[in-house]
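Here the complex is missing a single protein chain, while all its other protein chains stay put.
And then chain A:
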Amino acid sequence: MSETNKLSAASRRSFIKAAGAGTAAAAFGAVSLTARAASDVKFDAEYDVVVCGGGGGGLPCALFSRWLGNRVVILEKAGSVGGTAAKAAFWYWVPNNEPMRRAGIADPKPDYMRYVARLSRPEQYDPSLPKLGLSDWEYEMCEAIYDSASPAAELLASKGALPYRHEGAVPDYWAELPEDKAPRGRVLFPKDGLPSMSDGGRVAIRTMSAAARRDGIDIKTGYRVQKVLVDETGAVIGVESLTEEGTLFRVRAKKAVIFATGGFTHDPELRKNFLHGAVYGGCAAPTNEGDFVRISSALDVQLRNMNYSWMAPISLDKAIAKDGSLSGIFTPTGDSMLYVNKYGKRVVNEKLAYNEVCAAFSEWDGAKGEYPNLTLVSIWDQQAQEHCASDDYGSLIVPKGSNDRHVLRGNTLAELAGAIRERMAKYQSALGSATLSDDFVRSLDATIKRFNGFAKTGVDQDFHRGERIVEKLFNGPVSKKADQKNETMYPLSAKGPYYAALIVAGNLDTKGGPKTNSHGQVLDTRGEPIKGLYGVGNCVASASARAYWAGGGTLGPIIAFAYRAAQSANGGQS
């Protein structure tokens, strides 16, 4: 797909800093145009605001922009709108939200700031400092979430784009921390979602895309934005996209280009170079291949927070098969269930929130020179299979008839170990040839005996399973037994059959990219906004650093920044 087909010779000569211009169609970057070239470029369409990406960030950006009176187009790379959010539960975490205020649930801003600062930068947190140890940028970004998430949620709801219900019982992920003065009440959920709250994404994408079409937003699917077009003053004036048919489509943006194209979860090269430890993909939309990292690399941007992602354990089998049903394991179902590493040892509290459990995978054994927990093995018995199966939230224990490609089975622990060995051998190139230790069965047997003792007393002396509020939220279905002292634990049976599944580190999505200010404006290396260029969501840097504050800690901030970006792009900042 050559530029020569589209541009006059004169304007072709005028491409001065063409990052890939005129070469391969899939090249990403920016094209800087002289004044002459900019006036000569043939645009296929013109809008006030061009939103790149039609998922949980792009749809709100487009809606907010449209409601300010702009002509808006969404260019979505996939064949359908929805992105990662379509597969998500779509809880959205909105501090000091309207239902809380109506119900008289106090959520003062200073306490909210202490909670997020404490978790995002635990190594710097100092409540005696004016900004609590956060950088100016981090502090401003976290404030913006508190200030704008609720107005954003209310506007989306009042326009019928995202009616919600208040899930007042859902706790934050560290509801016990003294900094958390509003441990419940911050979570909103799409109104027509299931009682299990697992399908909010489908509902939200349905209602937001219906509102977008109702209100006259053009939605073009199968348009992959690959370049931004920059005029001689350095302002972004449009984008170039590649259609599914292989043609180029250039759009002029009179006010702004807003990127909401997701992170780099499905780009193995970026993953390997920016994330810590081995990450095997995740439940981000498959189109989240780091396009904005690559496009913005041609501009003077500051990449930030590239080292953290929104993490969740995932099934190794499904990750390798690129199975469309892949979900993060949000609910580690099963009471008579435990995780062990290749040595047959428990290494983590299985019921920790998903992002937190993932710290175990990347633990490094400096003496042995290996990741001992690169893959963990979830093991459960027949009791758990019968009573704890679920199709929701990535449960590894699934009901009969469901997709169970990840489930291994053995009548005895030795037989189960054989099946695990065989499966690990199948994936040896993905696991650095890791296999079970020679004494795995003996060690597993001892681990189960110790776990069973904890289950009987109800107290997990090693990892304190089930002692925190959030762990009960993610316990999944259980059949409560008369002698059960802790609903998250029950002794594994001395008799088979046993079941197992291999789990590895995965992402909901990454959360690093170009740094923006709190109005979504992408900043250059001097800290100045690049005129006309905005970014929202997982394609830009999150100030949350390592933290996953609560369920919906992804989407709540995203709608807040979508709201602020739309206002700023329209010439007024909130």
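In the analysis below, contacts are C-beta pairs under 8 Å (C-beta built on N, C-alpha and C of every residue); 3 or more make two chains touch, one makes a residue touch a chain; residues count from 1.
Here, contacts and distances are computed from a predicted model.
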Chain left out of the displayed complex - its UniProt protein name, from "Acyl-CoA dehydrogenase", "Cytochrome C", "Signal recognition particle protein" or "NADH-quinone oxidoreductase subunit N": "Cytochrome C"
Residue among A:A285, A:A417 or A:L444 touching the omitted chain: A:A285
Of A:L33, A:V49 or A:V81, the residue in touch with the unshown chain: A:V81
Touch with the omitted chain, as defined above, among A:A103, A:L129, A:A210 or A:A425: A:A210
Contacting the left-out chain in the complete assembly, out of A:D126, A:E176 or A:E244: A:E244
Absent chain, residues of chain A that touch it: 78-82, 86-87, 192, 199, 202, 205-206, 209-210, 213, 219, 221-222, 244-245, 285-286, 323-325, 391, 401-403, 405
